[in-house]
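Apart from one protein chain that is not included, each protein chain of the complex appears where it belongs.
Just so it is clear, A, B and C label the chains in written order, and each chain counts residues from 1 on its own.
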Amino acid sequence: MTSAVFKILYRVSWVDTDAAQVMHFSNYLRLFERAEEEFYRSLGFSFTELKDSELWLPRVEAFCQYKKPARFNDLLEIELRIEELRQKSVKYGFRIINKKKEELLALGYMTMVAADKRREKAIPIPEQIMEKLRSFANNP
Amino acid sequence: MTSAVFKILYRVSWVDTDAAQVMHFSNYLRLFERAEEEFYRSLGFSFTELKDSELWLPRVEAFCQYKKPARFNDLLEIELRIEELRQKSVKYGFRIINKKKEELLALGYMTMVAADKRREKAIPIPEQIMEKLRSFANNP
Amino acid sequence: MTSAVFKILYRVSWVDTDAAQVMHFSNYLRLFERAEEEFYRSLGFSFTELKDSELWLPRVEAFCQYKKPARFNDLLEIELRIEELRQKSVKYGFRIINKKKEELLALGYMTMVAADKRREKAIPIPEQIMEKLRSFANNP
Partner (left out) sequence: MTSAVFKILYRVSWVDTDAAQVMHFSNYLRLFERAEEEFYRSLGFSFTELKDSELWLPRVEAFCQYKKPARFNDLLEIELRIEELRQKSVKYGFRIINKKKEELLALGYMTMVAADKRREKAIPIPEQIMEKLRSFANNP
């Protein structure tokens, strides 16, 4: 799949670090999600509507490989790509880059399914969203 | 008010620390809340029922004074007291102690109001809860 | 004191929320700190140098009053003012505003002292920093 790339910037805050003076490893997943949030916003897709609807997008898998540490005050670029798009699920690939040094710090992925919130059951991704994801995924 | 004291223990985790190699200052408030959660459990009062009801207990004020740092792996004792009990609100006082060194690390308070979740309006604390809080507050 | 005002914007992320579907109350303090970090950056003052030096800026007090909840995706504006400037300490005042609704959500303060990291003892704020803080504090 030759997906387009969506990018956001993030400045590492003091609270993101741990006693090894690097960003805590769990926070990379939080940045993946932050990129995903901005990605939906860029598509004109509002989570706010989501909340009130029965649609829920739980994660089913998350993975991160750590190459080099991020430190306090580092400016990071988070890249999001669509790696796989199925009827009921989407797999996003991520790369986190130290913007100043132009170094790859981490890469990973998250897989989401569309689900009915009440019944906690997988459902097809709604067509209005799917259409936008498909267009992004096929538009390198 | 000569309140009884409720206590919990908490071990500082790596993720609680920051690059100064001490527990991040915001996490003290999270420990206040953790003590509050266990306090309600000790009273036989279930938040789970709360969630489904219209009752909501938002914080209106939180304060913390920091005396000495907590570090990774420190065993902390969090003490909870009732400092003020009103018809629609309760103010809890907290102390955080390094258990091994028997040193006071921090003290503070949080004030909660009872609220109707839908109307976002203050309401009297339900009598079944109030009774237990009153008993605790007056039983040194 | 008629301090100047420093402002940053922050978008509430999913991870910032809790099961009441509002931003968790401890995260307001984290936003206070984030504003402080950007404030130092705006003054050309680098925390990176800080880390390697013996200077440490621990918090001694933090306070927050909650007016209205912040929700997922809300765009917040965090305002920072200098409320008190002493030889060894500085007290910042904060206001958090829902940018779209122009509503005050929370206000509070944090007090920091300058300290010698190794000896864990208060020291005068270094003159190069003090000068900039003084100029900001007196420049409404």
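Simple rule for what comes next: a residue touches a chain if its C-beta (ideal position, glycine included) is under 8 Å from a C-beta of that chain, and two chains touch if they have at least 3 such contacts.
The model shown is predicted, which means the values in this text are computed figures rather than measured ones.
Asker: Where does the absent chain touch, in terms of which shown chains it meets?
Answerer: Across all of the complex, the chain we cannot see touches A, B, C.
Asker: Quick one: which of C:Val15, C:Leu55 or C:Ile129 touches the chain that's been left out?
Answerer: C:Val15
Asker: If the hidden chain were put back, which of C:His24, C:Arg59 or C:Arg95 would touch it?
Answerer: Looking across C:His24, C:Arg59 or C:Arg95, the contact with the absent chain belongs to C:His24.
Asker: Kindly state which of the options B:Val15, B:Leu43 or B:Val60 is in contact with the chain not pictured.
Answerer: B:Val15
Asker: In terms of residues, what is the contact footprint of the unshown chain on subunit C?
Answerer: With respect to the unshown chain, the touching residues of subunit C are 14-15, 17-19, 21-22, 24, 26, 71-72.
Asker: For the chain that got dropped from the picture, name the residues of subunit A it touches.
Answerer: Residues of subunit A in touch with the missing chain: 19-20, 22, 25-27, 29-30, 33, 51, 56, 58-66, 69, 117.
Asker: What subunit B residues would touch the chain not displayed?
Answerer: 11, 13-15, 21, 30, 33-34, 37-38, 41, 46-48, 51, 72-73
FYI, only the chains that are shown with their structure count from here on.
Asker: Using only alpha carbons, which chain's centroid is the nearest to the whole structure's centroid?
Answerer: Of all chains shown, the one whose C-alpha centroid lies nearest the global centroid is C.
Asker: Could you work out how far the Cα centre of subunit A sits from that of subunit B, in whole Å?
Answerer: Averaging C-alpha atoms per chain gives centres 34 Å apart.
Asker: CA centre of subunit A versus CA centre of subunit C: separation in Å?
Answerer: Averaging C-alpha atoms per chain gives centres 28 Å apart.
Asker: How far is the middle of subunit B from the middle of subunit C, if each middle is the mean of its Cα atoms, in Å?
Answerer: The computed centroid separation for subunit B versus subunit C comes out at 24 Å.
Asker: Give me the residues of subunit B that touch two or more other chains.
Answerer: 19, 22, 26
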